[in-house]
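Dropping the structure in here first, questions after.
Moving on, here comes subunit A:
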Amino acid sequence: MSEIRFSGFGGQGIIRCGLIAGKALSLFDNKQATMTQSFGPEARGSACSSQLVVSDDRVLYPYISAPEILISMSQEAYEKYEPELRDDGILLIDKDLVKSKPSRGKIKTYSVPSTRFAEELGNRIIANLVMLGFFTAITRIVSPEAMKKALPGLVPGRFLELNKKAFDKGYEYGKKILTEEKKPKKK
Partner candidate 1 sequence: MKEEDHLEEKNPMEDLLRMDRIPHIWCPGCGIGTVVTSFAEALRKSKIDLDKTAIVSGIGCTGRVAGYVKLDSFHTTHGRAIPFATGLKLANPELKVIVFSGDGDIAGIGGNHFIHAARRNMDMIVICVNNFNYAMTGGQVAATTPTTANASTAPYGNYEYSFSLPYLAEASGATYVARWTALHLRRVAKSMQEALGKRGFSFIEVITPCVTLYARRNRLGDGLNLMKYYYEKSEIQHGADTRTVDISYQGKLIVGKFVDKEKPTFLDCMNEHLGKVLGDKYKSYGVSHE
Partner candidate 2 sequence: MKKVKADPKGVLTGAHYLDGDYALAEGALAAGCRFFAGYPITPSTETAERFSERIPSVGGVFIQMEDEIASIAALIGAVWGGKKAMTVTSGPGFSLMMENIGLACMMETPLVIANVQRGGPSTGLPTLTGQQDMMQVKWGSHGDYEIIALCPDSPQECFDLCIDAFNLSEIYRVPTFIMADECVGHMHEKVVIPPAEEIELVERKWFKGPKDKYLPYKPDKDMIPFMVKAGDGHRFHTTGLTHDERGYPALNAEFQEVCVRHLVEKIRMNADKIIKLEEDEIDNAEIIVISYGITSRVTTRAVQQARKAGIKVGTIRLITVWPFPEKRIKELAKKIKAFVVPEINYGQIVREVERCVEGQAPVIHIPHCGGWVHDPDEIFKAIKEASK
């Protein structure tokens, strides 16, 4: 079982991230994924989040308590949610928007300039897709094929290709980081 939290500020498509990953896992990767999100006044504040509990069997407890994966696309969200990340967890951040503290425990931190990449692709609104690609590559919790299959219906039809491009960009970047990470170890 894994617990994942996507976080950022309102308007970054954070809830979408949870929906796309949840749908990909549940419908195309043969997992059971329960997605919840914060509603109401606290959801209107600047830190916004969606949570996924992923399991091979039925998810019994729908909320997350100590996620092993935290995705933060804003400084505020990072500060709010970093403390609950497990000591051996994975932290994914937007390189330009989040300044991370020295990591604690065995937490592995990976960063991607998701917003910058999105801007290069023509629209910062797809930064979440860059991040999702990056997330897919680094965590390998979900297959990239499933993620792409999950997109129709969750991103506007006329931007489907652009969203896929953004996803690929993040995915390739994540792959690259992983190979680079492995290289020195092999030596």
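Keep in mind how these were chosen: all candidates are chains of the complex that A comes from, given by their letters.
The criterion applied here is as follows: a residue touches a chain if its C-beta (ideal position, glycine included) is under 8 Å from a C-beta of that chain, and two chains touch if they have at least 3 such contacts; residues count from 1.
Bear in mind that the values here come from a model prediction, so they are computed numbers and not experimental data.
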In-complex contact partner of subunit A, selected from candidates 1 or 2: 2
Partner candidate 2, residues of subunit A touching it in the complex: 18-19, 22-23, 26-27, 32-41, 43, 58-63, 150
